[in-house]
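Only a single protein chain was left out; the remaining protein chains are all shown in position.
Up next, chain A:
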Amino acid sequence: MANIAISGLNKTYGSFRAVDFIDLNVQEGEFVIVLGPSGCGKTTTLRMLAGFIEPDGGQVILGGRDITYEPPYRRNIGLVFQNYALFPHLTIFENVAFGLRRRGVNHSEITPRVKDALSLVDLSHLTDRLPRQLSGGQQQRVAIARAIAIRPDVLLLDEPLSNLDAKLRLQVRDELRSLQKRLGITTIMVTHDQDEAMSVGDRLVLMRSGRIEQIGSPDDLYNRPANRFVADFIGRTNFLRGRIEKDQAFHSEGGIVLTSASQPPGATEAMIRPEAIRVRSVPEQSGPNAISGTIHGHVFLGGLIELAIDMPGGERITGVISPRELEEAGVKLIPNAPVYISVAPKDVVLL
């Protein structure tokens, strides 16, 4: 186990800057998620860490050791891929033993270490099977066991859950998370799925066009996005264009006046998360950010209801509200019915 210090790492393909001078420090035992849309450079970054792509410049320091130009087979980094990438011709046991044998681990030690690794992922009973005889979820757990059996300094996960169906994805995700905490292994996971990122990561690194847009905790990125891209990428959001007037309030183009907890100078947009929207059937007597509108329509999201509300100025705000709250507020889901909404100033983020 070790920390990773990445500095000035960059890679260009022709005129395309795949990774544009990124700096990132990952602490020992930390679970860091690199996420972003496809083509943002996250996979290129991961492959440079693993040693499959040679960077044009920059440095990767792993536990004090400069591995920037080390071949992959000398890095001691465990890898898990989206498509499992198990060795199809080897049994589960031999798959997990592969890295140990390459390291010249003592013969008598191999069996217990393979068994240990497989029991961590609850698969000790399947040692004699071939990969194709296992389900996708089992194969991915074997891949995880194979990667941790070598006691790597770092675990790199490349979209490890994307090939699994929705239910299995949650299960393997939670297993992965608890295993990572139990072993205290420094882990970097690449994903395009923000829900996955929010639920397992200690810290998130959001990338776009080869650059890092924001590094922070899931809470930071969700509630204190650095810019519109981050706000838009993480979760669903209402954006209102406008500007801060002399009264220190934000005036949207449609004439909505919002007070916010912070007023960054030059802000041109207000961001409000759908779940920050409160609804009433009668106008609120006092309090900031009380706005009236009309119901445009609604969508059931299982336990919650997504409500689209038309503002007088032509803007539309989406709220996500529980049916119970709607009932208590006495709001009827009738198109064009008047509705009154309010937002706490701390939930209005100006960008």
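Just so we're on the same page, contacts are C-beta pairs under 8 Å (C-beta built on N, C-alpha and C of every residue); 3 or more make two chains touch, one makes a residue touch a chain; residues count from 1.
As a working rule, contacts and distances are computed from a predicted model.
Novice: When you check the chain that is not on display against UniProt, which of "MinD superfamily P-loop ATPase, contains an inserted ferredoxin domain", "Putative spermidine/putrescine transport system permease protein", "Bifunctional protein PyrR" or "Cytochrome c-type biogenesis protein" does it turn out to be?
Specialist: Of the names offered in "MinD superfamily P-loop ATPase, contains an inserted ferredoxin domain", "Putative spermidine/putrescine transport system permease protein", "Bifunctional protein PyrR" or "Cytochrome c-type biogenesis protein", the one UniProt assigns to the missing chain is "Putative spermidine/putrescine transport system permease protein".
Novice: With the missing chain put back, one of A:G58, A:P72 or A:P288 would touch it. Which one?
Specialist: A:P72
Novice: Which listed residue, A:H89, A:R182 or A:R324, touches the chain dropped from view?
Specialist: Residue touching the absent chain, from the options given: A:H89.
Novice: Among the options A:F16, A:F52 or A:Y69, which residue touches the chain absent from this view?
Specialist: Here the residue in touch with the unshown chain is A:F52.
Novice: For chain A, which positions touch the chain that isn't shown here?
Specialist: 50-52, 71-79, 81-83, 85-90, 98-99, 102-103, 143, 146-147, 150
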